[in-house]
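Shown next, in C-alpha cells, is the structure this report addresses.
Partial complex: the chains shown occupy the same locations as in the complete assembly.
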Amino acid sequence: MAGLTLRDVKKSYGPVDVIHGVDLDIEDGEFVVFVGPSGCGKSTLLRMIAGLEEITGGDVSIGDRQVNDVDPAERGVAMVFQTYALYPHMTVEENMSFGLRMNGHPKAEIDKAVKNAADILQLDALLKRKPAALSGGQRQRVAIGRAIVRNPDVFLFDEPLSNLDAELRVAMRVEISRLHNELSGSTMIYVTHDQTEAMTLADKIVVLRGGNIEQVGAPLHLYDDPDNAFVAGFIGSPRMNFLDAEVTGKDGGVTVKLTKQNDTTITLPVAGDSLSVGDACQLGIRPEHMSVSDGAMLTLKVDVAEHLGSDSYIYAGSTQGKSLTIETNEGRNARHGTEFQIGIPPEKAFLFSADGLRAR
Amino acid sequence: MFPKPIEKSSRATQIGYQAFLPLVLILWLLPLIAVAVFSVKPDADFTNGNYWGLPSSFEFFTNYGRVFFESDMPRYMLNSFLITVPTVIGAIALSSLTGFALGVYKFNGNLLIFFMFIAGNFVPFQILMVPVRDLTVSMNLYDTKTGLILFHIAFQTGFCTLFMRNFIRQLPFELVEAARVEGVAEWRIFWYVVLPLMKPALAALAVLIFTFIWNDYFWAVVLTQGPDAQPVTAGITSFNSQFRAAYHLMSAGSIVAALPPVLMFFLMQKHFIAGLTLGAVK
Amino acid sequence: MATASAAAPTARPQRSWYKRNEIAATPWLFLIPGILFFSVYVIIPIFQSVWISFHEWDGLGEMTWVGTANYERLLTDDRKFDVSFWNNVRWLFLYLLAIPAGLFIALFLNQTVRGIRLYKSMFFFPFVISQVVVGLVFSWFYLPREGLLNAILTFFGMEPVNILGDPALATYGIIAAGLWPQTAYCMILYLTGLNAVNPEQIEAGRLDGAKGLKMLWYVVLPQLKPATFIAFVVTIIGALRSFDLISVMTNGGPFGSTRVLSFYMFEESLSEFGFRMGYGAAIAVVLFFLMLFFIVYFLYSMWRDEKGAR
Amino acid sequence: ELSGDLRIISDMSNPAPRAVMESLAAEFGEMHPDLNIELEIVDREAWKTQIRNALSANPPDVINWYAANRMAPYVDAGLFEDITDMWDDGSLPGLDAVRGAMTLNDRQWGVPYTYYQWGVYYREDIFNELGLSEPATFEEEIANCQVILDSGRKCYAIGTKFLWTAGGWFDYLNMRTNGFDHHMQLARGELSWTEDEGVRETFANWRRLIDMGAFIDDHQSYSWQEALTFFTDGEATAYLMGNFAVAPMRDAGLGDDQIDFYQFPIITEGLAQGEDAPTDTFHIPSGAENKEAARAFLQFVTSADVQTRINNGENLGQLPVNANSSVDADEFLEQGFEMLSGNAQGGVAQFFDRDFPAEMASVGMEGLQEFMVFPDNLDDILERLEDARGRIYE
C-alpha cells in the first residue's frame, strides 16, 4: 500500500499541452476522485499514473519510488477501464488470473487470490462463464475483481460506471464504496464526470479544468466552500443558479443589487475584500437553498414544474432574467404559468467576482 | 495498438524501422520491379545475358510502342473494358436488389436464399464449366463479350449479394421503419433511403469486382477465343507466344495488362480496403 | 398547423393487390432477377454437372449413360487423377501458410510512421495483379539459368535449381508464387483486423504484464479471430482455384506433375483429343465435394452468427 | 462474286508466319471487295486445346490445322467439311502429291499450305572451329558430340516445355533404329511399348546421348523458342528442328555461314531413311457459314504462285505443296527439298503428334519428356504408355 505524489506533471501531445503541470499528494488509503468537464484531462492524468501514457514533464511517485519510466505492470497499480476491457475469449476466472499467470505466480497462490476476489464480489457462481454471458453490472464486477486479484497498491478507475444504466449505477456505486471500506488501506483514484459519484465516493475530490487543478478538497468542503464559480457550479445537483449582480454597498457585508431581477438588493455576510462598489459580480444560490419564507424575495413565473414525488423542481423566470431552478418539497401545486415568490437566504448565497473567484 | 507503437521506442529503433521498411518493400516487390525494369530494356540486354543488371539503354518507347502498335494488345484491352464495366454495373445492380430484399425483409426462406448465394459463390467454378459453356453455345453467345458478361454478372451476384446484404444489415433498421411510418412505398425506400446510404459499399464493390473481372482468365479461356472477344488476361498469353523469349516485350505487355486494376486500386484505395473488410469480415 | 392536415390519411379506396401485400411481395420482386441469373448460371449447372458426370459425352452428340464408370476409373486407375488430387491436397495445406505470413507482415506494418499508408498499399499490390501476370513473373523469377532466384542462390554460393523443371519441386514453386498475392490478401485482412483490436484490452494486457509474443498469443490473436476465419476461407477457396497459375507457369508439366483437379478437368473437358465432358464433370464433382466440406463449415458459422442477430 | 463475312482463325502466331497470314488475308480481300474478312490469329500452342471448342461452338469459315492422323478426331466428330469434290474436280491443280496426307476414310478434309523438312541444324562456324564435319552415322554423331562437350558446349538445344520437340527426337531415333514401318506400326497402336524390343533399343540409343549430357540442361522449362538462344549463343551447337526454325535463327543474327543442316544420321545400317515432314493445313469447319468463300480461299492459298511466294525464305521459309511452285533459292529449302525427294526412301512421316492419335501423343510425349529428364524411369513410363495404348486404340 502506498501513497502517490505528482510533482509538476505535464503532458503534451505534440504541440498541444493537455496537462499543464499538476501537483497533487494522495495519502495512502485515500479515495480520490478526479472530476471535471469532458476533455479536461482526467483520463490522461490517470493513464499517466498507470504508465499507459508517457509523462512529458515532472515526476510521478508511487510510495517512495519515482515511477516515470517504470513498466505499467511493475508499478503496483491496477486499472478498471470504462469499457471493462475484459478478454472476451477467457472465462471470468481466466480473466481474473491472467495477470498473475503472465507473471508466473504459482497456481495455488493464483487460485487463492481469485477465490478471495470472487468472494468479495460475489462472483463465485460466475467463474466459468465468459464475459459475453454476463450482465453489465457483472462485467463491471469482474473488471474490479481482476484488479483486486493483483493486490495492487493503487486502484485506478476510469469512469467505471458510465456504461451502466441509472439504477445499476447507483447499486455499483454503493458496492465500490463498500469495497473501499473492505480493502481498507488501498489507495483508489477514480475518474468520473458524474458529480453525484464524486460526491458520494470521494474522500477527496480533485476538480480539473483544462489541464489544471481548480480545487482539491473533501466533497462537502467543495459543496460548502467552493473557491470559484466553476467549482460551485460543477459541484451540486441541480446546478447552482447564478444571478448577475452589482455591488452597491460594503458595510457590514457586501450589498449587491440583482440587475436582472428588478434590482432587488441583498446583503451578504462576507468581507468581499476584492470587490468595490460598482463592480459587476455574480450571486450564486443553490436550487435547494431557495426558500419560500426567507431572504430577499423574487417574483417568478413557473415555466415548467417537475414533480418527482417528494421533491419538485421548478424552472421559473422573471420577465427580465434567465430561468432559475428551484428545488422544493412543497411545490406540488406549481403549474405552468403560475406566479410565486421565492427568497434567497443571504447566509446560503455565494458571491463571485467578475473573473469567477469567490469573494469571501 | 499492437504491436507497441514504434514512436514509443528508442530513436535508434525508429530509424532502424524506417530504414528497414523500404528494404522489405523492395524485397517484397522484387519480382514486379524486375518486370518493370525488363520492360524498358533493349532486346540486346537479354541476348547479352544482362538479365538483372541495369538497362543498357532506356527503351520505354520502343517496347511499349510495339505493344501498342504491333500487337492486338489494344484490342484486348478494349475488350477487357467492354467486359468489365458492364459486368460491374450489372452485378452491382442485381445484387443491390437482392441484398436489399435479403437484408431488410423477414420472410420464410430468407436465410435459405441467402445461403444459396453464398454457397454458389464458394463453389469451385470448374464444376460450372461444362454446363455454362454449353448454355453459352446454345444461346449463340460463345466467343462474344455478352456471353462472358452474362456469366460474370451471374456468378459475381453471389459474392455481391453477400456483401450488400451484410452491409444493409449494418444500416439502422429504424431508417426503413421510419420511412414506412411515413408512408413511403417499398421501392422508394430502396431508391431514396437505402441506396444513397449504400454508396460506400457500392464504390467498394465496384472496385473489387473490377479487379476480379479484369483478372479473370479461366472463363475467358472457356467462353471466348481470339482477339474478338477475349480480355487482356487471355490476350497476354497469346501476346507472349507471339513474342516468346522476347522478355522485354512480354514484360511491357504484362505491365500494360496489369495497369488498369493497379490504377483503380490506387485511385480508390480507401474504398477497396473498406470493401475487402466490409464484404469479408462483415 | 391546421393547414397541413392534408398529410393525414384521407380517402382509402380499394387498394390494389400489390399495395395490400407490399411488404410480402416486394422482396420477391427484388429477388427475381438475381435468383434467375444465379440459378441459370450457377445453381442449375451444378446439378447438370453431376448429371453429366454419369455419362460419356463429347459435348456434341448423344450422352451415353455409363453410371459410375467415370468415378470408378477416376478413383481406381487414373494416375493423372492421383497426381492431381495429391497436388490439390498440397495446395490446400501449403496455401494456408499465407495466413501466418500475412499476419507477420501485418504486424510489421501496423505502425503509424509517416507514409505507412503508402507502404501498406504497396504491400497489397500483388493481390491486385492478375494471376496470369503473377505466374509469368514468377516463371521468370525461377528461370533455370537467368532467373533471379538462381542469381541470388549463386551469389550466396549455392547450387542453382530448376524449380519448375523438377517434378519434385515444381508444385511447390507454383504454390510459392500463389502465396505471394494470397499473403498480401491475408495481410490486408489482418491489418484491418488489427485496427479493430480493442486498445483497452491491449492496455489491460500491459498492466497484466503480458508482453510481446504472450500479448500476441493471449490477447491479440483471440481478437483477430474473425479476420483469421475469413483469411482461412478465402485461402482455401484460392487454393482450389489454382488453375491460372498452373496453366501459365508449367501448363501442368513437367510430365504432368503439377496438375491439379481443376486443371485436369479442364484438360479432359476441352482438350484437343476430344471433349470428355462426362469425365471432366466427374472430376469437378470430386472437387466440389472436397470444397463442400468448407462451404458447409462456412455456412454453419454464418448460421451461428445469424441466429443471434435480428 | 463472293460476299458476306469470311472468318478465319489461324494459329500462325510466330512473327514470320503471322505476317504471311495477314498478307494472305489482305490480298484475298482485295480480290473480293465485297467480302469482309475477319482474321483471328491465336496462339499456336493454345490453339491445340482451343480448336475443338472453336469448331463446335460458333465455328469460323477457315481454320488451320495439321495433316494425317491429327485430323482424325475432328473428322470422326464430323467437325471438318468434306471437300473431296474440290480434289476430284480439278479445283486444286498441282496438289496430287500431297493428297494422301489429307486423306482419311478415303475422303479429303482440307488442303495443305506448307510443309517442311526436319533435320539437324547446326552451327557451321563452331563445327569448323572444332574441326568437325557433318556426321553420317550415329557413331560419328556421338564422336562429334563428345568433342563438342569437351569444348564446354552442349550438343543439342531443345525446349520440351510444350512436349512435342521430344517427339521429334523419338521419331528420328525410332525411324533410324527400327525403320519407318515399325514407327508407323507403333503409331497405329499395333506394337506394344513394353514388349517390343525395337522400342527399347530406340530408348537405349537415346539414353546414350542423355547420359553423355548431350542435351542442354533444364530443357523441360523452355519452349523451343526459348531454347533457341542456346543455339544462337553458341552454347549448344545443334538443334533437331523443323525448317521454320531458320527464320528466327536468322532474326537472331546468325548468317548462312554460321548455320547449316544435315540429315539425321543413320543408326541401323541398311534401313531406308524415313523423314518427318509435317504438313500444315487449312480446313473448313462443317459448321462454317460462308463455305463458298472458304473454298475459294483454300483454292487461293494452294495456287502455285501463292505457294511459291508464301513459302520463300523471306516468308515462311518452307516448302510449297503445289508441284507447280518453285522452291526458293534458299540453302535450307533446297537441301530439304532434295532430301525429301531423293533421300527419304523409307517414307515421309508427319510427326509424332500427327501420326499418333492425339491422346496417345499427349500421354506419349509427356513420357518422352520424363524420359529425357529421368531416363531411369523408363520402365514405368513404358508401362504407362502401354496402359494408354490399351485404352486409346481399343
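Points worth noting:
For reference, chains read A, B, C and D in written order, and residue numbers begin at 1 within each chain.
FYI, a contact is a pair of C-beta atoms (placed from the backbone, for glycine too) under 8 Å apart; a residue touches a chain by one contact, two chains touch by 3 or more.
Just so it is clear, the structure is predicted and the values come from calculations on it, not from any experiment.
Though each chain kind is drawn just once, the whole complex in this file has A x2, B x1, C x1, D x1 as its copy formula.
The rule is short, and it goes like this: only the chains that are shown with their structure count from here on.
Centre-to-centre spacing of chain A and chain D amounts to 93 Å, using the average Cα coordinate of each chain. Mean C-alpha position of chain A lies 55 Å from that of chain B. Residue positions of chain A touching 2 or more other chains: there are none.
Touching two or more other chains at once are residues 59, 219, 270 of chain C.
The full set of touching chain pairs reads A-C, B-C, B-D, C-D.
Those residues of chain B that touch chain C in the shared complex are 1-3, 5-7, 14, 17-18, 21, 24-25, 28-32, 34-35, 38, 49, 51-52, 94-95, 97-98, 100-102, 104-105, 107, 110-111, 113, 115-120, 122-135, 150-151, 153-155, 157-158, 161, 169, 173, 185-187, 190, 211, 214-215, 217-218, 221-222, 233, 236-237, 240, 247, 250, 254, 257-258, 261-262, 264-266, 269, 273, 276-277, 280-282. Interface residues of chain C facing chain B in the complex, by the touch rule stated above, are 22-24, 26-28, 30-31, 33-35, 37-38, 40-46, 48-49, 52, 59, 105, 107-108, 110-113, 116, 119, 121-126, 128-133, 136-138, 140-141, 146, 148, 151, 180, 185, 188-189, 192-194, 197, 199, 202, 212, 215-216, 219-220, 226-227, 230, 233-234, 237, 240-241, 243-244, 247-248, 261-262, 265-266, 269-270, 277, 280-281, 283-285, 287-288, 290-291, 294-295, 298-299, 302-303, 305-306, 309-310.
Of all the residues in chain C, the ones that touch chain D in their complex are 58-60, 79, 142-145, 162, 164-165, 167, 250-251, 253-256, 267, 270-275.
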